[in-house]
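I have a structure I would like to understand better, so I am pasting it below and will then ask my questions one at a time.
Complex shown without one protein chain; remaining protein chains in place.
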Amino acid sequence: MKNNLQLTDDGRLRHLLTLDGLPARILTQILDTAASFVAVGERDVKSVPLLRGKAVFNVFFENSTRTRTTFEIAAKRLSADVVNLNVGSSSQSKGETLLDTVANLSAMHADMFVVRHAAAGAAHLIARHVAPHIHVVNAGDGRSSHPTQGLLDMFTIRHFKGGFHNLRVAIVGDVLHSRVARSQIHGLTTLGCPEVRVVAPKTLLPRDVDNLGVHVYHRMDQGLKDVDVVMMLRLQNERMQGARLPSAGEFYKHWGLTVDKLRFAKPDAIVMHPGPMNRGVEIDSEVADGPQAVILSQVTFGIAVRMAVMSILAGN
Amino acid sequence: MKNNLQLTDDGRLRHLLTLDGLPARILTQILDTAASFVAVGERDVKSVPLLRGKAVFNVFFENSTRTRTTFEIAAKRLSADVVNLNVGSSSQSKGETLLDTVANLSAMHADMFVVRHAAAGAAHLIARHVAPHIHVVNAGDGRSSHPTQGLLDMFTIRHFKGGFHNLRVAIVGDVLHSRVARSQIHGLTTLGCPEVRVVAPKTLLPRDVDNLGVHVYHRMDQGLKDVDVVMMLRLQNERMQGARLPSAGEFYKHWGLTVDKLRFAKPDAIVMHPGPMNRGVEIDSEVADGPQAVILSQVTFGIAVRMAVMSILAGN
Partner (left out) sequence: MKNNLQLTDDGRLRHLLTLDGLPARILTQILDTAASFVAVGERDVKSVPLLRGKAVFNVFFENSTRTRTTFEIAAKRLSADVVNLNVGSSSQSKGETLLDTVANLSAMHADMFVVRHAAAGAAHLIARHVAPHIHVVNAGDGRSSHPTQGLLDMFTIRHFKGGFHNLRVAIVGDVLHSRVARSQIHGLTTLGCPEVRVVAPKTLLPRDVDNLGVHVYHRMDQGLKDVDVVMMLRLQNERMQGARLPSAGEFYKHWGLTVDKLRFAKPDAIVMHPGPMNRGVEIDSEVADGPQAVILSQVTFGIAVRMAVMSILAGN
């Protein structure tokens, strides 16, 4: 049901809500399209006319300047008209329902909604109710999904490692509160990565971790052993409720990525982080700024991936 | 004086501040122009170059994401350069006067100001002081006027009913705090509607209601009897001071539009609402989502009406 919602009857992408259920064929189409857009960002004139005259609404029920900016840039490079809406401070406070807000925006002849919401399933709910010509992109909903982040991670890995079929990948840190860990796991698995690990304290793992098809480690020396890719997660201080952790210092000591711990990985392992980084908490500056880090490449590729998603949706 | 302010010496529209005093000729010009823009919203490329190179400033002294968005979209579809200013949180807090703020923005070579302000008369004050080439559009000032909302209501009625000359129209609810009720009444009267009613509890009617040229009803069964159009008003909870109402539940019981109450109107009556709706307060969901509701059409037409106003002003 979830899966069908984002594909048309003949199997093309209609909405991007989650990587869960997306076939490898679609993921590869997005990554291949993104590759063609990487070059655009390096040109003197950075825009292409693929979405000229189309109206893209960044509908953010939850504030996220960074994510909103990447989508705004991507849409402008495609020559779309972009309208930013911080709905949190607006109609919602006047007691309007989510669906009324969306119905209103649809009636303004929107072509695409980029939706950020604190509640899991919000983008799905919206996708289920928009007019047939409108495309929905999930820009993060609660702890659930953040598919474009997952896609840019896949793009980054493919760019630096050439593919997925021989890789050992470790996802490290606060899996429980991360919007991106699930997207990453689904993406990696679908694209053929034979070994995905999560490395985290028990208190930061979801209860259903055993169903995710990953290997679980609680120690860095074991979890990073001989991996090709280390994907750090941000410690979501602001999402944590109650005392699941002894302290930031304690976390750093056991699971913070230092040069010493990184030595357990392969010598040519790459280090990724979705940002913003808590330096000295989940990652040490020496690693973050070191030769194995590809963190800023992730940001650059993120623009190309979002352009790819938008242009594929608009073309379907 | 007020009337002259928005017309040029030879009777063309210079500013749009209020529907009060605008001749039927101008209203009809706006509605006819809007009709030509409705088609633009349905095209694949939604923009026309009528305001290319013009600078439209959305100057919002009071936050209203919804209204700002409709004007932003309208201006972008006309190819204008749009600058959004939330002035409430800015210069005003530095002690600058309203007129100094406007003089400064004028000096930046603005071509049009779209003004939202909590105080009645703010748009008039600004129009009185801007340079001759600058046009001012009132996007809502206090309880006073919201002329583009009134215009889109007229457009919607004309669209669904073909004209005004045989219509019986009921305006229902919080007339006292509504920015749009006065615009609606003036528009309907000017365009030849023979019978305009207001239906409201006494505590939500303005003192001068007898001067508005409308029929006043306090009961829905009588007020809705055989009307062609039901225009619901939003219950302005956030504007009300003191206890003018027993409760939202009490209001709903007597004046909330339900399927049962709607039966008093003609069978083909249309139901309008300016949004955002308080479902279960002034309107029941069964009506809001029912076959007689044209609420989302109002939103769509609102873009075309604002494009019409802007393009007429820019051409004058």
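Every chain is named by a letter (A and B) in the order it is written, and numbering of its residues begins at 1.
By our rule, a contact is a pair of C-beta atoms (placed from the backbone, for glycine too) under 8 Å apart; a residue touches a chain by one contact, two chains touch by 3 or more.
Since this is a predicted model, take the numbers as computed values, not measurements.
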Per the touch definition above, residue among B:Leu17, B:Ala55 or B:Ile73 touching the missing chain: B:Ala55
Residue of B:Leu85, B:Leu151, B:Leu212 or B:Ile295 touching the missing chain in the full complex: B:Leu85
Residue among B:Thr8, B:Thr97, B:Gln222 or B:Ser247 that touches the chain left out of view: B:Thr97
Touching residues (missing chain, whole complex) on chain B: 52-55, 81, 83, 85-87, 89-91, 94-97, 100-101, 103-109
Sites on chain A contacted by the missing partner chain, in the whole complex: 41-47, 63-66, 69-70, 72-73, 76-77, 237-238, 275-279, 296-297, 299-300, 302-303
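The rule is simple: only the chains that are shown with their structure count from here on.
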Chain centre separation (chain A, chain B; CA means) in Å: 40
